[in-house]
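Of the protein chains in this complex, one is absent; all others appear in place.
Take a look at chain A:
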Amino acid sequence: MGFELGTLARDAGYDLLAFDTVGSTNAEALARARVGVAGPVWVVTRHQTAGRGRRGRAWETPEGNLAASLLVSVEADRPLAATLGFVAGLALNQAIRTVAPNIAVAVGVDGLDEPRGPKLTLKWPNDVLADGAKVAGILLEVDALADGRLAVVIGLGINVAAAPDGLPYAATCLKRLGSDATAEQLFTALADAWVGFHAIWDEGRGLSEIRRLWLAQAAGLGAPVAVRLGNDILRGTFETLDEDGRLIVLTADGARRTIAAGEVHFGAAATAALQ
């Protein structure tokens, strides 16, 4: 069985490009943007050989995991385009819940009808954690198109069948979390969930709603946070996100700092990390 778009994604006009094996789905999507493909098109594989994470870090996609990159063209400016990462995180959490019902998405207060099981949260800016261990990473790449619009590639790497060992942080996979969902099933659910959250985002007009939904699933709200900014380390409490989705850190001396970029560690990791 191969990769398929869900009904919602097909009806909304999304295209699909599936590979058995590919170097990097983000690189494939970007290459298409540069020759004029406007999207929306998903580039997917269950085996990536040169996947990339932030700043040249490798992202392993062993056979059976999912690497999916969505190419879209937007009228939005660059700071707004970056908020599509929140849309992706929300869509991915919903997709995981669809194919792995035993895994709960942490929304607000625990309801009695929530299934008992690992809890998914979103780590700023856009990782998916299950009980604090990384299940998925999201990396966006943006380039300007000749017509003045922006090409945005939203790359999602999801540990479905396996999680890499020897990482400096805890990682897990859906299989280890008790799900037997395949990469193909997860992708179909993801492509459909994306359509829903993308409609809420509405070219950025619905960002406040996206922010609200995201904060309800946020990891580490109110907990210690450490951010590496150039050569400095900022420590404080993760207070909230500002209206543009940037991290607001409350420092011990009562100052509020707005963080757009940086290596971020939450909770217990914030105390141990970045020594």
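To be clear about the criterion, a contact is a pair of C-beta atoms (placed from the backbone, for glycine too) under 8 Å apart; a residue touches a chain by one contact, two chains touch by 3 or more; residues count from 1.
Heads up, the rule we're going with is that contacts and distances are computed from a predicted model.
Colleague: Of the candidate names "tRNA threonylcarbamoyladenosine biosynthesis protein TsaB", "Cytochrome c-type biogenesis protein CcsB", "Biotin carboxyl carrier protein of acetyl-CoA carboxylase" or "Subtilase family protein", which one corresponds to the UniProt protein name of the undepicted chain?
Modeller: UniProt lists the chain left out of the view as "Biotin carboxyl carrier protein of acetyl-CoA carboxylase".
Colleague: For a quick check of understanding: of A:L140, A:A193 or A:L213, which residue touches the chain that isn't displayed?
Modeller: Answer from the full complex: A:L140 touches the omitted chain.
Colleague: Specify the residue from the set A:L17, A:V44, A:A82 or A:A226 that touches the hidden chain.
Modeller: A:A82
Colleague: What chain A residues would touch the chain not displayed?
Modeller: 52, 54-56, 77-79, 81-83, 85, 124-126, 138-144, 146, 229-230, 245-246, 255, 260-262
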